[in-house]
Structures are given as structure tokens and as C-alpha cells.
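These notes concern the structure reproduced below.
One chain of protein is taken out of this complex; the other chains stay put.
Up next, chain A:
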């Protein structure tokens, strides 16, 4: 039985694996959040390596996913109590990424069969808390994140040239969470994934952003005193400057 299952899975992924491989690179592997950070655009490009000629009976597709750091999310639900709308219920959902983007040469549903989508966790439906599917709180999380542009999909976001060269650009939003962004580039044909390539993008605060954040967390008292000192100086400075100006 196990042999049968293994060989079935093997057949599913591996048969064509040797035939076509993906080679890819990113325009940058590091995103620095500076004071004037306003989002970032990462170019992802690559080519398909072949030992034999490409089969012409089926279409080749490329899917690119980028996933931000995961965090255990809690969802609050509002309801009417005594005439006003308040949070009445909070539910811990489990790990969900702060950012998730899917770009492909055409809609993922057309590229992959549902089983491959589920195995490779491609669409947000499959990737994000798929075990809690149908739960209103989970659907709400997906809806809120989609509406705020944190979970995105671009159905024709990847350009594929002559079944060989591809490129796409992933726009990272301005309100980015620090951490490791896992990037996957997948090659698909006949509804299944042929090959995948994984890489990481490091997102980090730098300069004054890093310094302030660290100080606030590692040395809260000093940070508090610094805030007060600067506030007092600013208040005093303002009254002095305007006193001089008014003379």
C-alpha cells in the first residue's frame, strides 16, 4: 500500500521533473525599511532549463508566490449589545502570514488541478489556515487582508516569453512587517507542478527606524526619558523662538 502511495506521489511530481527546470533570480534579496520607505518593488526573472525539447501538447505556466512572516492571528467579532456595537468574541485562528502574493501567467485555478493546489498550497484559499475553511472568522481574515492589499493575486502578473524566459514584479506594500519573506517560483504543466525554486527576501528596518525600535523595546525607560526630553526641549524651543520673532 505504502509503495503504491509513494509511487503515486512520485508520479504526481517527479515524472516530468527532470525534463524542465526553473532557474530564477531576484532583483534584490534584501529590503531595507528606512524613514521614507514607501513600499518596494521586487523584480523576479528567470528561465526554463530543458534537456529535451518542450512538449507541444500542453501549456507551460509559471507561478510566483511571496509569503511574509507568519503570526498567530486573533479575530474579534462585533455585535450589538445595549444598542452599541462592541467586540463580543475573540478567536485565536492560528498562524497566518502577514503578506501573501500570488502571481501567475493565468488564473491558478486554470493552471493547476485542485489536488496540486492543495499539495503545494498555492492560492491564499489553500495556503492560509486552510484547515479552518468555512469558519466565518477565517473568511473574515482573508477578506480584511485582501481589502487592505496584504493578500493579493495577479492572474496575469507573470510574463512568459516563448516558453523559456519569464519575469514578474512583486510590489511590497508600505506597511510591511519585518522578517523573512519566502519566495517560491513554480513551473506547471498539465495541471501539476513540475519544478519549484525557493528563495528568501529579508525585510529589515535600518538606520533611525532600527535604532528607535530597538531602544523602545530593549531600553524602554531610556526611550521614555528621551521622548520626554525631546518634548520638553521642543516646547521650550518653540516658545523661545516665537518670543524672539515677536520682538
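The rule is simple: a contact is a pair of C-beta atoms (placed from the backbone, for glycine too) under 8 Å apart; a residue touches a chain by one contact, two chains touch by 3 or more; residues count from 1.
Rule of thumb we're sticking to: contacts and distances are computed from a predicted model.
Engineer: Which of "ABC-2 type transport system ATP-binding protein", "Probable membrane transporter protein", "Na+/H+ antiporter subunit C" or "Formate dehydrogenase iron-sulphur subunit" is the UniProt protein name of the chain not shown?
Structural biologist: In UniProt, the chain that is not shown appears as "Probable membrane transporter protein".
Engineer: What does the interface between chain A and the hidden chain look like in terms of residue numbers?
Structural biologist: 33-39, 73-80, 83-87, 90, 136-137, 140-141, 143-145, 174-175, 177, 205, 208-210, 212-213, 216-217, 220-221, 223-228, 230-232, 234-239, 242
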